[in-house]
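All protein chains but one are shown in place.
So that you can tell them apart, the chains are marked A, B and C in the order they are listed, and the count of residues begins at 1 in each.
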């Protein structure tokens, strides 16, 4: 399961080749490396998950321990290789992914000295964040950009919407706190606000439910309100996605004079410089 | 935490300056004042919330009491300042925000004489309403207007939709009241209607659930119905948001040469005849 | 609360005038009659609801009984008036609304002889159906038509969607019946299908929940699936509403030659007869 990367290359260029393999995904070796790291991340995250299940830890604790250390060593080697091959090591170490890479391996080493650091070991789940770097490899990135563009351009509207939801939720929670008795679960305003969020978002756990007739009437209004306003973010994002796809659909023709794009399909003249298209 | 606003200005113009600071948000002092009030509202609302939590009130009751009074005094000074600086004080006092401002401070003073007025003190949460006045300050107002425009123009359609939902819910609730036994929670028609709303809006608390085979069949139909008709308000709002953004996008400018419209906002030349716009 | 309709009119035309009042909503008297019937329906439905609540029936049983009989007499008089004034009484009696009108008053009279006919008395809630006739009066009818048009034109697509949902739900329910033990509530395939519907529609009562690890994994997949496919009916209805509003927006200009409408905004010639617009 361990690869001896670069054991057969001349010492002169090994740094460049290693850099190419680790950081680029264009060469065959780089692609293979990315796929290998991708599965290493997935498996090691699954190991962290399984370790948290009591009966699995008791039965297969040793196996999980061994697998965990294999991946820790792989990730440590990768971390060292990244530091060695990068031009500015310090910049990498303190970059977002540099810190994530360190947090992925550190807990295992600390665990050697402090055996009771259970919650610390969970930090290893941050390895999952590393998957974003590998995902660049895959073809989905274009779709992901289209999606995040749609979200980004509707960000302000969604913020306004969420702020309104928060205001509604605080007022509704307070009303229910006054109406309902503490026996039915509405023991404080924060708890009542928690109930209002659970209801308005149509999650509806049922851990706190109104019991009185008035409380159930107000709750009904909250639900119908939530049902109606869920339409708002959907409408916003729909509009953005549609607009995004419309822009994408429009002409890819570039003006010969000013080289700018974004012309309508029926345009005969460039709308920026007046040149005939 | 308390500001002595306007202690260093000449008595001649202090009224106008104070009015500018309190009511406008264009000057630097006005902006600062708005931000200060914004946070004062947020913190005082959090204090009201925390006060409703039993164990926090018992442990930090005195601290909350002091903080509460600090904010009550701030809001009282603000209220007096608003009455003094406004042209028609009575109109302000009986305006929506005037009443909200009064309700924000009154409960604290009444509490001095009637110590058992717990539910009265909760009225202070209405301070949250005051945040709408301060929000004018922020850049989101344009987005908020776009959203509320979309909602306003689809208001009639949403009302028709909600009325249909109410009719469906009354009929479904009555059917379930006949089908299910009172033991499973369907003790009366209003309660069954409450169940129908909980189910149709996909909240699904689970405090009342059908037990019989027939009841579960009808409930399944209700759920699938709710699943299908949730599409209606979403469709309405989506259509409005899209239309709103389309109207905003289309330029009403007509070409002087060929008189045709439909140019993009950044177009400098007519896309049909090449004439400068 | 009782009106002596038409007691001051000559016997010659009383039939026509009564017909106008009852069936039309154009005259002042007709409008008033519709509003009166509207509120009579609402109040009598609320009475039926309240009667189903145990403690209200025990405390205010006599009041409810009296109010109920007043409305029954009003509706009986209305029913007789409708039969008398309509041209073809038999056609009315066996029409949809004729049967609903009869079912609205019959249970009360039957209740005189059979005092234990509780479930029969609930039929009176069908009075609610009569509200649709009165609703013609209100301005919302245009909006309601736009909505029902959107639903009608997407009806086929929604049927296909619901059939697919039913197929998915039967297969998922069966899978869960095999995976989960009867102890966790999955006692039979129909019950498991009920669970699948509760989950897929995101209602989530929690009366039946998977307990085993495998069951929870499958349930998670069902939820994410439901989360993804809820987008389908929304998308369909959104598209219909948008298309509907687009058609409405387009030119209201009618061709002078062939009088047909529906021309695009930039059309210079009628697309049906070629006449210049």
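Here, a residue touches a chain if its C-beta (ideal position, glycine included) is under 8 Å from a C-beta of that chain, and two chains touch if they have at least 3 such contacts.
Worth saying up front: this structure is predicted, and the values here are computed from it rather than measured.
The residue from C:29, C:83, C:100 or C:223 that touches the chain not shown here is C:223. The chain that is not drawn here is touched, among residues A:104, A:202 or A:220, by A:202.
In the complete complex, the hidden chain is touched by one of A:85, A:104 or A:238, namely A:238. For chain A, the residues in touch with the chain missing from this view are 45, 48-50, 52-54, 119, 122, 125, 128, 131, 140, 143-144, 146-147, 150-151, 158, 161-162, 165, 190-191, 193-194, 197-198, 200-207, 230, 233-242, 244-245, 266. Listed for chain B, the residues touching the missing chain in the whole complex are 202-206, 234, 238. Contact between chain C and the absent chain runs through residues 156-157, 159-161, 163-164, 167, 170-171, 174, 177-178, 187-191, 193, 199, 202-206, 209, 213, 216-217, 219-220, 223-224, 226-228, 230-232, 234-236, 238-239, 242-243, 262-264, 266-276.
We take it that only the chains that are shown with their structure count from here on.
By residue number, over half of the touching pairs seen at A-B are also found at B-C, the match among A-C or B-C.
Shared numbers divided by all numbers used gives the overlap of an interface; between chain B and chain C this overlap falls below half, so the copies present different residues. We define each chain's centre as the mean of its Cα atoms; on that basis chain A and chain C are separated by 43 Å.
Averaged C-alpha coordinates give centres for chain A and chain B that are 30 Å from one another. Separation between the centroids of chain B and chain C, computed from CA atoms only, is 31 Å.
Of all residues in chain B, those touching 2 or more other chains are 161, 190-191, 193, 202-206, 230, 234-236, 238-239, 242, 262, listed in ascending order.
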